[in-house]
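What follows is a single structure, and I will ask about it in a moment.
Only one protein chain is missing; all other protein chains are in place.
Note that the chains take the letters A, B and C in the order they are written out, and that residue 1 is the start of every chain.
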Amino acid sequence: MAHTVLQKGKIIARVRRIKGQMEGIERALETGAACGEVLRQLASARGAMNGLTAELMEDHLQEHVVHAKSEQERQSGGQEMVDVIRTYLK
Amino acid sequence: MAHTVLQKGKIIARVRRIKGQMEGIERALETGAACGEVLRQLASARGAMNGLTAELMEDHLQEHVVHAKSEQERQSGGQEMVDVIRTYLK
Amino acid sequence: MAHTVLQKGKIIARVRRIKGQMEGIERALETGAACGEVLRQLASARGAMNGLTAELMEDHLQEHVVHAKSEQERQSGGQEMVDVIRTYLK
Partner (left out) sequence: MAHTVLQKGKIIARVRRIKGQMEGIERALETGAACGEVLRQLASARGAMNGLTAELMEDHLQEHVVHAKSEQERQSGGQEMVDVIRTYLK
């Protein structure tokens, strides 16, 4: 991914935050937290993952389709986009 | 949407099928069908709607972004795509 | 579904509204509306369908699991709930 250093840093920070949420869920399960509490934490992690996915799909669309450096990159970038959409809306 | 007549006919047929599924759910509710049965029919209609959405997003991406007729169309087509993705992954 | 007449009327009204949204999408396609517009209408119909599904799952849970009239109804109501959850989170 050809992100600027700043953008890349922000995206990696979001990935780490989700990893941290999974660690929180692990601890909650180990310490016998209430079921409802674990489900709430899981819903929150899923929301963060959806947000990150939307961000990366948008970045991909802008860089590799809209502003692709060649027709070939645009074609393959568009096809990758189609594959991802199918995964989410199957 | 600049679909060929054939493509357009197929897409409209899918929309009508989902409309028919909604009519089936209406009848099921009116005749007092079991709750589980209504939920199954609803899940099936939702699956059909997801499939149709994926199809239309792909068509939009191909026509108005990958094969856009101008840079301006590509920019606005890409932006519409981003808006739709955000709706589905918010 | 053992809804009161009033509840049932409200649910059927929601189903009809979604059917109306599908008719709107059909017309939009037939009259050559912009792709982005059709996708927005489809996202709106999907939101309405999600809301209706949540409502029916809650009604099912309350009537056939939490307030089930027998242990047998509770078991089978719970199993139907599990099947529906799997459909949505597969």
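Methods note: a contact is a pair of C-beta atoms (placed from the backbone, for glycine too) under 8 Å apart; a residue touches a chain by one contact, two chains touch by 3 or more.
In this text the structure is predicted, and so the values were computed from the model without any measurement.
Undergrad: So which of the visible chains would the left-out chain be touching?
TA: A, C
Undergrad: Tell me which stretches of subunit A touch the chain missing from the display.
TA: Residues 1, 8, 11-12, 15-16, 18-19, 22-23, 25-26, 29-30, 32-36, 38-40, 42-43, 45-46, 49-50, 52-53, 56-57, 59-60, 63-64, 77, 80, 83-84, 87-88 of subunit A touch the chain absent from view.
Undergrad: Residue by residue, what part of subunit C touches the chain that was omitted?
TA: 50-51, 53-54, 57-58, 61-62, 65-66, 74-75, 78, 81-82, 85-86, 88-90
Note that in this section only the chains that are shown with their structure count from here on.
Undergrad: Roughly how many whole angstrom separate the Cα centroids of subunit A and subunit B?
TA: That gives a centre separation of 23 Å.
Undergrad: Mind pulling the residue numbers of subunit A that touch at least two other chains?
TA: Residues of subunit A touching two or more partner chains: there are none.
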